[in-house]
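The complex is shown incomplete by one protein chain, all other protein chains being positioned as in the whole.
Let's turn to chain A:
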Amino acid sequence: MNAVVTATGLTKRYKNTLALDDVSFRIESGRIVGLIGPNGAGKTTALKAILGLTDFRGELNVLGFDPRSQRDRLMEQVCFIADVAVLPRWIRVREAIDFVANVHPRFNRAKCEAFLARTKLTPDQRVKQMSKGMIVQLHLALVMAIDARLLVLDEPTLGLDILYRKQFYQSLLEDYFDENKTIIVTTHQVEEIEHILTDLMFIRDGKLVLDTDMDAVGERFAEVMVSADKAEAARQLKPLDERQVFGKSIFLFDGADRAVLERMGEVRRPTVSDLFVATMKGTYA
């Protein structure tokens, strides 16, 4: 296994807030990692550090480069889409393709044009004439045509309708992702990326509170639907979270004994969003 990103003791302090607090993690090649956290938890700061867009303390190695000092070479191997509206508004589709084709050594023009042929975009169209969804289509077409080893997506589908969102992730999976590529994605629409993630990281107040792969999530966490008479017994097992549905209680357990849980009720694998809500309880309180 070769690591794409290795972070040790990553710390970033803005004037009076600690955006990243001594974070250490490792991302292997060929994974799709969801970096999930509430607003202001430090997600974007972590991504900026990986992309060399901000200074930080600690050790960070991305594809063998230090993003602070070797950024220009690193960016040949790394792509990112930060939010939807970062393409310059004056640029035309044709100009954007020409420019990227000529400054990026790993850009495949045919691939980009093939992808754009499936959209309504025309070569002379300017970004300012496009809807948010179309801007993302253009950006994705540019990025997917680059044979990069690491793709960083920071809220790539924010403000898009569900058709564009589905299409976005579908294109990524079908036409882009393979075992040599790694994707790091942050989003608030957790349900939509849940099924494509291989790894999960929860970040809260600048600290990683969960760093695991999706298989382990199923083994470690369990959700049990318990009828009212057994609820008290379930509470004894110290659940992470409890909520009420149709007069029954749903408990979320971390590392509890399967056999015990199964005697109390129906055991399910929790969704990432339920897990997220349970983990982040009290963040804004």
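In this text, a residue touches a chain if its C-beta (ideal position, glycine included) is under 8 Å from a C-beta of that chain, and two chains touch if they have at least 3 such contacts; residues count from 1.
The rule is short, and it goes like this: contacts and distances are computed from a predicted model.
Colleague: Looking only at the UniProt record of the hidden chain, which name from "CoA transferase subunit A", "Zinc-finger domain-containing protein", "ABC transporter permease" or "Ribonucleoside-diphosphate reductase subunit beta" is the right one?
Modeller: "ABC transporter permease"
Colleague: Touch as defined at the start, partner being the missing chain; which of A:26, A:73 or A:195 qualifies?
Modeller: Considering the complete complex, A:73 is the one touching the chain left out.
Colleague: Which of A:100, A:114, A:158 or A:267 sits in contact with the chain that's absent?
Modeller: Candidates A:100, A:114, A:158 or A:267; residue touching the omitted chain: A:100.
Colleague: Could you tell which one of A:10, A:63, A:82 or A:172 touches the chain left off the display?
Modeller: In the complete complex, the chain left out is touched by residue A:82.
Colleague: Identify the residues of chain A touching the omitted chain, counting contacts across the whole complex.
Modeller: Answer for chain A: residues 48, 51, 53-55, 71-73, 75-76, 78-83, 85-92, 95, 98-100, 102-105, 139 touch the chain left out.
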